[in-house]
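Here you go, one structure.
With one protein chain removed, the remaining protein chains of the complex are shown where they sit.
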Amino acid sequence: MEAPIYWPSVFFFLFAGLACAFALAVVISPNIVRMAFYLVLSLASTAGLFFLAGADFVGAMQIMIYVGGTLVLLVFGVMLTSQDRFISMKTSTFDLGVTGVVGGCFFLLLWYSALSVPGWRGLSIEQATAAESQLQPTATQLGMGLLGVRVDAPDHSGYLLVFEIISVHLLVVLIGAAYLARARRRKTLAVE
Amino acid sequence: MTPYLLASSLTEPVGVRHFLVVGAFLFICGVVCMATKRNALGILMGIELVLNGANLNFIAFGSPYLRQASESIGLDGQLMSLFVIVLAAAEAAVALAIALNFYNSFNTIDVDRADQLQG
Partner (left out) sequence: MAQFLIDHPFWPFTLFGPWLPYTLAALVQIFFIVNLVAVGALLFIWMERKVSGRIQDRLGPTRVGGKFGWLQTLADGLKLLTKEDLMPEGADEFLFKIAPYVSFCASLAAFMAIPFAGGDYPFVALHLNAAVFFILAVLGLEVFGVILAGYSSASKWSLFGAMREAAQVVSYEVPLGMCAVVPVLLAGSMDLVVIGDRQAGGFWNWYVFHDPGTFVTFWVYFTCATASVNRAPFDLAEAESELVAGFHTEYSGLRWSFFFMAEYGSMLAVSLLASILFLGGWNGPIPIAHMLGLTFQHGLAWGIAGNFLGMINLINKGVVGVTVMMWVRWTLPRLRIDQVITTCLKYCVPIAAASFLFVTWWQYAFPNGLILSQSPEGYSVYEHWHQHAENAPTTPAANTSAQNVKMLSAPVSAEAVN
């Protein structure tokens, strides 16, 4: 007997495959601009995974801040420093090989440990359908959580202090980055 | 352990472990990227990948669809990943400012050339 296809799983494998493939492309590609492009696609696919896991607000934030803000900033940096000799910087094959082997081993280890915990298996279809029927938008709850009131879990603590610290942190970063990157006369002219 | 077949996994819901494997892959890609790239901005991109892998784990552990709601860490996971995203933006801004400064003073963004402190 043929079991019906569970569509969220299909979309999971689609987005997961895209995210992993483009992440690999980031590692392999020697060209910095192409790396940025692949990174955009990888992060956007990850946003798709966030949507699938029920984190709609975080997914939108990922696209807005990460892809739309951080990466545009990165690409901007690439443009500012784009001289031909920096666009493609070859890594030595030896380095890539060694890190590849070490990273691969580490990945296999993580894979094995992820699969070996019984509690991390998926739900059954009935349980998953039941969980989906209780789908709630998360934006309001997240906002309340940031203001220190936990609607979803009253016994958990709120995040007001963290929120404030991060706000101050952002302000400091803004000032610091503006100070670091302020325009100065370059002492030596670029020599080709 | 049952053999892991794509065909059978399409008919049942995915679990936390699937997300963890993807997160681990992104993480490893990021680490390899950080270790091998010579371009300062390439290293930054590696950091973004690492943070994203971590984020995916937070989301997976907080999701009510991937395991029993009583076991999941609830919205804490999503809040944590929000903080990670915001801090990643801040980190990128500062790192970019440092990279541009480096470029301005040394006329290169090859991190192997940043060896002045080596003596």
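Points worth noting:
Each chain carries a letter (A and B) given by its place in the written order, and its residues are counted from 1.
The criterion applied here is as follows: a contact is a pair of C-beta atoms (placed from the backbone, for glycine too) under 8 Å apart; a residue touches a chain by one contact, two chains touch by 3 or more.
Source: prediction; values computed, not measured.
Taking every chain of the complex into account, the absent chain touches A. Among A:G69, A:G100 or A:G148, the one in contact with the hidden chain is A:G69.
Among the residues A:I28, A:M144 or A:L170, only A:M144 touches the chain that is left out of the figure. Counting the whole complex, the residues of subunit A in touch with the unshown chain are 4, 6-8, 31, 33-34, 37, 40, 44, 56-57, 60-61, 63-64, 67-69, 71-73, 75-76, 78-80, 82, 125, 128-129, 132-141, 144, 151.
Note that in this section only the chains that are shown with their structure count from here on.
Distance between subunit A and subunit B, defined via averaged C-alpha coordinates, is recorded as 5 Å.
Put simply, subunit A touches subunit B in their complex at residues 3-6, 8-10, 12-13, 16, 19-20, 23-24, 26-27, 32, 35-36, 39, 42-43, 46, 49-50, 53-55, 57-58, 61-62, 65-66, 69-71, 73-74, 76-78, 80-81, 86, 89, 91, 95-96, 99-100, 103-104, 106-107, 110-111, 114-117, 119-125, 127-128, 131-132, 134, 138, 141-142, 145-146, 150, 152-153, 156, 159, 162, 166, 169-170, 173-174, 176-178, 180-181, 184, 186-188, 190-191. Subunit B meets subunit A in the complex at residues 1, 4, 6, 9-22, 24-33, 35-39, 41-42, 44-46, 48-49, 52, 55-56, 59-60, 62-69, 71, 74-79, 81-83, 85-90, 92-94, 96-101, 103-105, 107-110.
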